[in-house]
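A single protein chain has been omitted from the complex, and every remaining protein chain is retained in its original position.
Moving on, here comes subunit A:
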Amino acid sequence: MTQTEAQQINAQIDAGQIAVEVNGERRQVPQGASVAELLGLIGLAAPKVAVERNLEIVPRSAWATTPLAEGDRLEIVHFIGGG
């Protein structure tokens, strides 16, 4: 980590935000936000999706109790048409 990156992260933490990667995109979320809160921020209220955090599935039952951490990599997937 470069000094500039470290400073950026510190600035975010001061502002109460952390950076996570969701489906390949960098996103700011409030510090302490859970997976369920992230889904709410994206606008996925009660959908049929699955969530993977750092290559491990987060079961639906654990969405509300799984806090996000700086640098987490999340995949949020659903079913689409396919053959």
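Definition applied: contacts are C-beta pairs under 8 Å (C-beta built on N, C-alpha and C of every residue); 3 or more make two chains touch, one makes a residue touch a chain; residues count from 1.
Keep in mind that, in the parts below, contacts and distances are computed from a predicted model.
K.L.:
For the chain not present in this complex, what protein name does its UniProt entry give, out of "ATP-binding cassette domain-containing protein", "Tripartite ATP-independent transporter DctM subunit", "Permease" or "Thiazole synthase"?
P.N.:
For the chain not displayed, UniProt's protein name is "Thiazole synthase".
K.L.:
If you put the missing chain back, which residues of subunit A would it touch?
P.N.:
Counting over the whole complex, subunit A touches the hidden chain at residues 22-25, 42-44, 47-52, 55, 57, 59-60, 75-83.
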